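Structure record follows, encoded as structure tokens.
Only one protein chain is missing from this complex, and each of the others stays in its spot.
Moving on, here comes chain A:
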Amino acid sequence: MNSQQTVGIVMIEDDEGHARLIEKNIRRAGISNDIKHFTDGTTALDYLFNDPSGPAQNGPALVLLDLNLPDMSGTSILEKIKGDQKLHRTPVVVLTTTDDKVEIQRCYDLGCNVYITKPVNYESFADAIRQLGLFLSVIQVPSVDEQ
């Protein structure tokens, strides 16, 4: 589990409540990775690309992305991550309320790795996040340097 410990989770989610619920359930699934939470796209992008402790400069990361953000669309963040030389292998999990088929398709086209619709029903929601946690505990995230 040593390698997972170093993978930081970057959560870009404008709804504080959602963020809290996601974090709670990830923790319940037994994932103790560091979670960085951003409520808008601009600061999130700034962290991803420019922060010394961010994934572009330092170590692998996994991105949890909401599509409805106040300052920009989540898809444009996805586009930027997948279009970047250093970050394009970073796994992106889109976690959003939108279950529009066109939107889902568009996200996968842009290179999103997992698309999860937030169920309103809390049990399903908690279940989905816990499974995501399980998923996170087994996947291998490539290091940015291993290009």
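Some observations on this one:
Here is the rule we use: a residue touches a chain if its C-beta (ideal position, glycine included) is under 8 Å from a C-beta of that chain, and two chains touch if they have at least 3 such contacts; residues count from 1.
Methods note: contacts and distances are computed from a predicted model.
Protein name for the hidden chain, per its UniProt entry and selected from "DGPFAETKE family protein", "Type 1 periplasmic binding fold superfamily protein", "histidine kinase" or "ABC transporter permease": "histidine kinase". If you put the hidden chain back, the residue from A:17, A:52 or A:70 that touches it is A:17. Within the set A:39, A:98, A:113 or A:137, the residue that contacts the chain not displayed is A:98.
Not every partner is drawn; the one left out touches chain A at residues 15, 17-18, 21, 24, 68, 97-98, 100, 118-123, 125-126.
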